[in-house]
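With one protein chain removed, the remaining protein chains of the complex are shown where they sit.
Note that the chains take the letters A and B in the order they are written out, and that residue 1 is the start of every chain.
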Amino acid sequence: MTQSTATRTEKNAYQYNMARIVRVTPQTPDTNLYTVEYVNKDQQKQFNFIPGQFMLLSLFGHGEAPFGICSSPNQTGSFDFCIRSVGSLTNALQNLAQDSIVGLRGPFGHGWPMEKLKGKNVVIIGGGIGLVPLRPAILDILENRDDYGTLQIMYGARCPEELLFKDELYIWDNRRDVEYVATVDRDDEHCWAGNIGVVTILFDRITISPKDTYALVCGPPIMYKFVMRELEKIGLPDDRVYLSLERRMKCGVGHCSHCLVGSKFVCQDGPVFSYKEAKTQRGAV
Amino acid sequence: MPPKKKVAALILKKKDIPKLVRQLTQVLTVYGPVANQSQFKFDTITDGSQLRLDYDTTILPPKKFFIPPTEDMVTFSQSPTLTIHDTLAQSDIESLWNGKRFLVFGVHSCDLAAIKFHDLILTQIYPDPYRTRRREEGIIIGLNCLLPCEDSFCKSAGTLHTTDSADLMLTELDNTYYVDVLTETGRKVVEFCKILFSPASTEQTKLVKKTLTQRNQTFPDPLDSFEEIPSQFDASYEAEMWNRLGRRCFGCGACTMVCPTCFCFDVSDRVELNLKEGARVRKWDSCQLVDFALVAGGHNFRPTIPSRVRFRIYHKFWIEPEQINQIGCVGCGRCTRACPADIDMIELLSDIQKGGN
Partner (left out) sequence: MSTGKPKPVVALYGLTCCAGCQLEILNLEDDLLDILGHINLVQFRMGSSATHPGPYDVCFVEGSVTNEAELTRLKELRENSKILVAMGACATTGGVNAIRNGRNIEEFKQSVYGDASHVNTFPQILPLKSHVKIDYELQGCPISGQEFVEFLTALLTGAEPREKNYAVCVECRMKENVCLMKEGELCLGPITRAGCGALCPSLGFPCEGCWGPVPQANVESEIDMFSQKGASFDLVVRKFRMFNASAEEFMKQLKRRLNIEWL
């Protein structure tokens, strides 16, 4: 077989673009919001993404890892990642000062089906750090509120301290055109007046109409099975439920095979799958 | 482009192999099978006498020349500001015959099939640029097996006849090799060493055909309807056989290290002791290792040995057929030969065919 020699001149998807951290906004004791901009101004101008897509972010000397883009797709001049420190790379990120340089490649993968959501009701269910890839979809809907039907947001965290984007949660809670409910697994400090329990208890606090409704779900691996069961009970068809899967990833372009679920690469075919599609792949949910 | 001339089959005398190697090593790095303790391996050849074209199989497949065990993808340095350098950018050195830089001598059919398999699986979404470069730089001289090797099932896997991905294909014929020229690159190799090649006679062509036909009949065929295994795998997914295998398997990853079709890799950074320079390195990884499906925060999607043993087969016999309509096993038998727990791939696949219990 003779291979195309064209690939040599094509852009190498394994190569990095430098980005500068312009702002670090602490969210919780172990989670920061990093606002970044490409060092190359033209590149920053041309940058765009679909809510739900991710990028591989790296610190040279510390490796790289996939992170969902966290800002509104309508934000210009910069974009955000919200990262919890749980490992070598993320711990090193936490120690970075403003103006530090990171490497980025991507965005990769399929995001939330924003086009299909137009004119429909949207239910968003996030667990813990799973709110991160959902935030661009929420912000996009809020910034184009008239394009969509009802917006219901269900959010669960381990404890009140771990709730992300607290300022925004307050705003969502107080907007008339958003129904927002939240819960925490436990409240050791007794500082929480709201629901206590896992995210599925929120299905008793909210009424979801299956008619013309789409659900977007992201949370820890254990959460999906239980949330899918609740959505099935409500009668939401599988092809209107979307979920973002997390897997180990090393390449982002369908080579390294760490992220395989069934015959699908989470990095390229996902990370967002319809539940209908995910169900056909062993071990997805 | 001039019209393609049909190149007749050629004859290369065995005693001329050292001359051929000498000629080739002047312009290319030549790799070929050499003795390695009680077995064989592909290694750099500087002298034709090192070549062991009578080898049965090698510990590692020639995959290592196209996807090396470790490979720097990017180098970086911090002096004084951070700069990064794509290692692919270094490859544009003009060389012989459209960038050819190395030659692998004596690759058996199973391994030729595996190289072709990688050509497909690693380009399905986006061509792996590092492997693509090495494929462009490499010349492959195939060698027909006339004797089966232990533990292999190439005839069942349908790779016994493969000449895919070879530029020249050799078949042993008494004191000579019968040479099929399969590609333009192959033709250039012959051209470069043309005094060593003579045209094959009609009798020799007939004799090679007869030899290969006889070979096809004598090779073992331990697995019936190999191509049915993907559908049979479905039925065995929850079967007891995986627990049984899991109790024996060490999860050591030896099977995947020696596999010609495995290609999973890990990416990590190496920092030099000067703390200013380093590289982003990709390194062979294995789905059999405990960390393979571990994510940040500690969740492991395949936490047990049985789940990982099954995944190896799932990937080769179900996922890859779904993706590119080809089974990811060429029947070389290396995994059986490498397994410290004596797990036999033929037995394993027969168990799947029997329903897995």
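We adopt the following convention: contacts are C-beta pairs under 8 Å (C-beta built on N, C-alpha and C of every residue); 3 or more make two chains touch, one makes a residue touch a chain.
Since this is a predicted model, take the numbers as computed values, not measurements.
K.L.:
Taking the whole complex into account, name the chains on display that the unshown chain touches.
P.N.:
It touches the following shown chains in the full complex: A, B.
K.L.:
Among the options B:M257, B:V295 or B:I327, which residue touches the chain absent from this view?
P.N.:
B:M257
K.L.:
Kindly state which of the options B:V27, B:V290, B:I324 or B:I346 is in contact with the chain not pictured.
P.N.:
If we include the chain that is not displayed, B:V290 is the one touching it.
K.L.:
Which candidate, B:C249, B:C264 or B:A279, sits in contact with the chain we can't see?
P.N.:
B:C249
K.L.:
Using the definition of touch stated at the top, determine which of B:L60, B:L168, B:L182 or B:A279 touches the missing chain.
P.N.:
Hidden-chain contact among the options goes to B:L60.
K.L.:
Among B:K13, B:H85, B:H161 or B:K276, which one is in touch with the chain left out?
P.N.:
B:K276
K.L.:
Under the stated touch rule, tell me which residues of subunit B contact the chain that is not displayed.
P.N.:
The list for subunit B reads 36-39, 41, 59-60, 69, 78, 247-254, 257-258, 268-269, 271-276, 284, 286, 289-291, 304-305, 337-338, 340-342.
K.L.:
Which residue numbers on subunit A touch the omitted chain?
P.N.:
60-62, 87-88, 91-92, 95
As a working rule, only the chains that are shown with their structure count from here on.
K.L.:
Would you mind writing out the residues of subunit A in touch with subunit B in their complex?
P.N.:
Touch list, subunit A to subunit B: 1-5, 7-8, 10, 12-16, 18, 58, 60-65, 86-87, 90, 101, 103, 220-222, 246-248, 250-251, 253-258, 260, 262-263, 265, 268, 282-283.
K.L.:
Any idea which subunit B residues touch subunit A in the complex?
P.N.:
Where subunit B meets subunit A, its residues are 73-74, 76, 78, 82, 84, 86, 88, 91-92, 116, 119, 122-130, 132-133, 135-136, 164-165, 183, 237, 263-269, 271, 278, 280, 282, 285, 287, 292-297, 299, 301, 314-315, 318-319, 322-323.
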